[in-house]
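All protein chains of the complex are present and in place, except for one that has been dropped.
When the chains are written out, they are named A and B in that same order, and each has its own residue count from 1.
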Amino acid sequence: MKLETTASGGGLLRWQRRLGGGPWVAAWAVPLALMLFLLPEVTGAYGIRVAGTIMMYIALAQAWNLIGGYVGLMSLAHSAFFGLGAIGMTIFLINGVPLLLAGLGGVALAVSAALVVGLPTLRLQGHYFVIATLIINEALVNGFLNFSAFGFHGAISQNIIAEVGLMELDGAAYNRVFFYAMAVLAGVAMLIVMLFERSRWGLALKAIRDAEPAAAAIGISVAGVKLGIFVVSAALAATAGAVWAAWLGTVDTTSAFDITLTFEIIVMVFLGGRGTTWGPIIGVLIVFSLNEMIGVEFAELSTIISGLIVVVVVLLQPDGLIELFRQGPRALSLRVISANLRRYQVK
Amino acid sequence: MALLEVRNLSKRFGGLAAVNDVSLDVGQGEILGLIGPNGAGKTTFVNLLTGALPSTSGTMLYEGRDVTRLGPHQRCRLGMARTFQVPQPFGGMTVLENVMTAALFGSSRTGRTRNSAEARARAVLDDVGLGEAADDRAVSLTTAGLKRLELARCLATEPSLIFLDEPLGGLNQTEVTEALDLIRSVRSAGATIIFIEHIMKAVMAVSDRVVVLANGAKLAEGTPSDIVADEQVQLAYLGDVSGAVDRYARLREGRTA
Partner (left out) sequence: MSLALQIIFDALLLGGLYAIGALGFALVWGVLNVLNLTYAAFIMMGAYATYWLWRIGFDPVAAIPVVMLLMFGVGWLMQRGLLNYVARGPGSLPIALTYGVNLVIVGAALYYFTAEYRSIALPDYLRGSLEIGGAQLTNARVVTMVIALTLTAAVWWFMDRTETGIAIRATRMDMESAQLVGIRPRFIFNITGGISAALAGAMGALMAVIYSVSPQMGDHHLLQVLIVCVLGGLGSMLGPLVGALTLGLVSSIVANLWGATYAMLAGTVMVLLVLAVRPAGLLGRQFYES
């Protein structure tokens, strides 16, 4: 990344430079936004649902990329944040809180959970953070399955269509609203990642990832930065969960807190390239294309295949398929691959 | 008043005392050499002083202020900076970015904008002789270059007290001479330096005062010439040879630190 060396301009120009290093950012951002806006006009109901789901996964993958890719912390709690967004919003909704505020309530719950997990563990060395993030999901599933208060019963599926309150819309318009919501969320996630990359916090993240003790020694509050990113990441995942629940219209505990989701987005980010702006998007698109090809009726097969993908990527292409764009076909040459394989090998 | 006052500082790992009840004063503007045989606890001691490791007991005052419980980033912002024995470059960044990051986060004086940080970083890189390499990737530097980068990053935080952890390790004779000149010039710019080194000769050449650590405790303290004459110190360094054998034996029993 080349850093800006000129004085910062004001307003739009500055933002443009931060997003792409030049005014050409408008050349791709505007048509892309227009295409997304018009997409519902050209696809059917199935297409728009898939497109909305892809947008959701982009948002989730970028959320995970912030903490898992840029900071290198293997958070396994993203399904927990997603679920808290969904269930939290549901609880507020059925108690009469308006939709947007209820969604914010769900996000606030997820942020508190991130603080509860992050505060004690992020200042520790080693794998305690990973473990805490892994078990928080399990704890929340068990907790909410037994939770029965404020008109919410965790053991049963909760219908919130009436509370979401978009009943006057027909099916196509309803899907379109949520597709746009997911697209905006994906855009916001992208924007956050890009701003992080180009701000001084981006440098702090890279410093922490490359050499943590040195980062602390030059004045970076390592635990503070980690916690901040973790909270932002959790809030994004929770927002996705809230939108998802509102779109679906029914919420149940086990599918809201499905840890498979966490691993899905990790697979996507690793596949595309962790710690990069575009890698996660590449990963999401590839996984969705594969799923379309294999189909859901072979669940075991797709489990095995995603496992194999992770193994192969970690061993042979640990920087992700984005290397194909960076290096061209050379990234798949035997020499590069065998060098990758030996990169982290025990001597 | 001393710039840094260390009182009865100890660090225990399990049953082993890596640093044992060390007290020390460092005066404004001095170069203090900290020497000792391998395994004497020098690096652990520096890690305690910079906050990289929490101490088990004892206190540290910096500019009269208790910093014992502060983390490394807080101490850095107060003006304590360090280099690492094994260079720890931010490998994904350029040399300039490495130093800029330090200027952005470590210094409370330079305004925290990119432009002022970059100006500061370029100036520091010129000072340590890395100006030409500013746009190279940090990982492409030689050992000597990495040591200079360590120093540049540390200087970019505008420190008053600098800990140099074996800055001469892995350097050849010419590079050692250059590095020593650099250290002297840093001091003449007004910084206080604690200079940790295994090579006794180099320490003697630049230090105003020398402290010897052995087995985690302070063995001797004095001017370089006092220290050279000290019999105990010579014994400690000779003991270093048998120390390796001892370490091997302890390792066999699985009780090493």
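Methods note: a residue touches a chain if its C-beta (ideal position, glycine included) is under 8 Å from a C-beta of that chain, and two chains touch if they have at least 3 such contacts.
Only a predicted model underlies this, so the values are computations on that prediction, with no experimental measurement involved.
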Seminar exercise, completed: Sole touch to the unshown chain from A:45, A:156, A:169 or A:341: residue A:341
Seminar exercise, completed: Of the candidates A:35, A:101 or A:311, the residue in contact with the absent chain is A:311
Problem set entry | Residues of chain A (touch criterion as defined above) contacting the omitted chain | 68, 72-74, 116-117, 119-121, 124-128, 130-132, 134-136, 138-139, 142-143, 145-146, 209, 263, 266-267, 270, 274, 299-301, 303-304, 306-311, 314-315, 318, 341-347
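As a working rule, only the chains that are shown with their structure count from here on.
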Seminar exercise, completed: Listed in rising order, chain A residues that touch chain B in their complex are 3-5, 7-8, 200, 203-204, 206-207, 209-211, 213-223
Exercise. Taking the complex as given, what residues does chain B use to touch chain A?
Worked result: 50-52, 71-74, 76-77, 81-82, 84, 88-93, 96-97, 100-102, 104-107, 112, 114-115, 118, 153-154, 156-157
